[in-house]
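After this line comes chain A, so read on.
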Amino acid sequence: MTLLTIEDLSVHFPTRHKVFVAVNEADLTVEPGEIHGLVGESGAGKSTIGAAVMGLLDRPGHIAGGTVSFKGEAISGRDAEAMRSLRGAKISMIFQDPLTSLNPLLTVGQQLIETIQFHLKLSEGDSRKRAVELLDRVGIPLPEERIDMYPHQFSGGMRQRVVIALALCSEPDVIIADEPTTALDVSIQAQILELIKELARERQTGVILITHDMGVIADTTDKVTVMYQGAVVESGATEQVMGNPQHDYTKSLIAAVPRPTLKVHRFPQLSYGGRSIEFHIDDLARNWQKPEPSKSGTLLKVENLTKTFLQKGALIPSRRKYFKAVDNVSFDIRDGEVFGVVGESGSGKSTVARMIATLYETNGGKITFDETEVTALSSNRDLEGYRRQIQMIFQDPYSSLNPRMRVDEIIAEPVKHHKLLEGAAIQHRVDELLDRVGLGSEAGRKYPHEFSGGQRQRISIARALATQPRFLICDEPTSALDVSIQAQILNILKDLQEHLGLTMLFISHDLPVVRQMCDRVGVMRQGQMVEVAETEELFANPKEAYTRELLSLMPKLEGLSTEGLKDEII
Partner candidate 1 sequence: MKRALSILAVASALGGPVLAEEFKWAGTTDPQTMDPHAVNSAPVLGFLNNVYEGLVRRGKDMSIEPALATSWEPIGNGEGWRFILREGVTFHDGSSFDAEDVLFSYQRASNEVSDTRSWFSPVSDVKVVDAYTVDILTKAPNPIFPDSIANWMMVDKGWAEANEAALPDKENGNYATLNANGTGAFMVSEREPGLRTELVPHTGWWGEVEHNITRAEFTPVQNPATAVAALLSGDVDMINPVPIQDAERLAGSGDVQVIRGIEARVIMLGMAQESDVLKYGDDEGKPNPFKDARVRAAVSHAVNVPAILKTIMRGNAEPASQLVSPAMRGYSNANADRPAFDQAKAKALLAEAGYPDGFSFGLKCPNNRYLNDEAVCQAVTSMLAQVGMMAQLDAMPVQNYWPELRADNYDMYLLGWSPGTFDAEHPIRFLASTPNKEKKLGSWNFAGYSNARIDALLPMIQSEIDATKRQAMLDEAAQIMQDETAYVPMYVQPLVWGTGQNISLTQRPDNFFILRWVSVN
Partner candidate 2 sequence: MSDQTSQSAPKSMFARAWDSDFAYKFRRTPVAVVSALVVALLVLSAVFAPLIAPHNPFDPASLNLMNGFTAPMAANEFTGDVFWLGTDDQGRDVFSTILYGMRISLFVGFSAVLFAMVLGITLGLIAGYVGGWIETIIMRAADVQLTFPAILVAMLIFGVAKGITPIEHQDKMAIWVLILAIGLSDWVQFARVVRGATLVEKDKEYVQAARMIGRGKGIIMLRHILPNVLSPVLVIATISLALAIIAEATLSFLGVGAPPTQPSLGTLIRIGQGFLFSGEWWIILFPSITLLSLALSVNLLGDWLRDALNPRLQ
């Protein structure tokens, strides 16, 4: 029997100017034991469907049409009290961020027992027993001890397991999991997905898995529904949809996914909905003053780099605790190459980037840039020359641009600071850069909030190019972006290297992306550099166990259609 049926569901958010249609006549069904993926880019309306089913729509959103039925019985349009009896009891939900999903002031046990007591009407003691069982089931070691701990005493992955246990308290028939693994490292992500798969199978629970990640969809789900701008564009068995997409949007979306096994020259532009952009990095090359290549062929040399952070302060120095974020790391970056650094969160890869960018002081080791020992320079004035030649592109397009500055001011700031140009020439440079990254010079008179994430990341690139640097640090430049936007940005970066001869340090946790972008790769773990190798060599022949483990956790995406990619495969 079909557990959950969504028919013609429309969700409207009335705003000032118009009614925003977040979900437009969507259909979806969930069968027992089935994992149904709901995929789409941000703003597609996938999370809104989850919230609508749960009756948790934020105001002023409301269900404008269609029905949601549970086991054949319509549940949409019920009053709040009736919704609550279903919510939690029959349908549960798991949220994206395990850090914020648990009440920090109550123990895990208190939260579990409260929910169990409420739904199953068990005694305190029985509830506790059941809570321990649940913790055990979701894979928390020593559940009897752990039950009395507070959420902050658990790691991220463990917390997400607790969240799942909480969702299971009432023995629900349907679980809606909204991006349950997005905030987690790859290795943990795999475990959590495995757990969800097991539970679905074992309890015959229907799961709606909301995600933007094609890898997750391909590896986990039985059925998939693809959404675009509030509407369902395609739906079917996962293998079917992934391997042989019918709708243009699905096709271009799948084409934009970086593959771990294929290397492409450029990603195909997403053609659906007129969203392709024109950028002309090659035009920039005409006015680009290429510096003399460094004599040794090595542009940046990092030797025994170390960084410690104070973990626990104390008056007496001997009682202070330090944490070694980067431990004796060495590598070289050759002139004109893209050097990738991969690792999980906390591996120290961003710290290395920030030390090179002079944002952190080093606690040991040497950084040498084109024969100049950067770490020996102390004053700001001495560093000016180095800073002019390096630039950085940050991860978060929303926080990397000052929201109170106009876009042209943002781009002009490094030029003005280094006094590279004067007067009208500055504006000219700004206009040109904006034009080349496909935004048009009029974009300069607007503020960052008027742009989308991908556009902002292009503004960041324009800013990074303003001083005509030799070396670009990219710190997870696409990890906050949708896959189609990621494709755009990666293409631009590839152009930068190709046409301007820029040398790059490319930090990422995403192995397929690294494989597309980098000439050589270093793998970091717990502050140490585990392995450095040519990219293809590393993927084909990993030497270290940790590298092998990372590679094995990487989604293979073998079932994905390669239709739109064929021309670009190298």
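Going forward, a residue touches a chain if its C-beta (ideal position, glycine included) is under 8 Å from a C-beta of that chain, and two chains touch if they have at least 3 such contacts; residues count from 1.
Inclusion criterion for the candidates: all candidates are chains of the complex that A comes from, given by their letters.
Note that this is a predicted model, so its numbers are computed, not measured.
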Every candidate listed belongs to the same complex as chain A; state which one touches it: 1 or 2. 2
Going by the contact rule at the top, pick out the chain A residues touching candidate 2 in the complex. 16, 43, 275, 277, 354, 357-359, 380, 383-384, 387, 390-392, 394-396, 399-405, 413-414, 417-418, 439, 442-443, 445-446, 450-453, 455, 460, 463
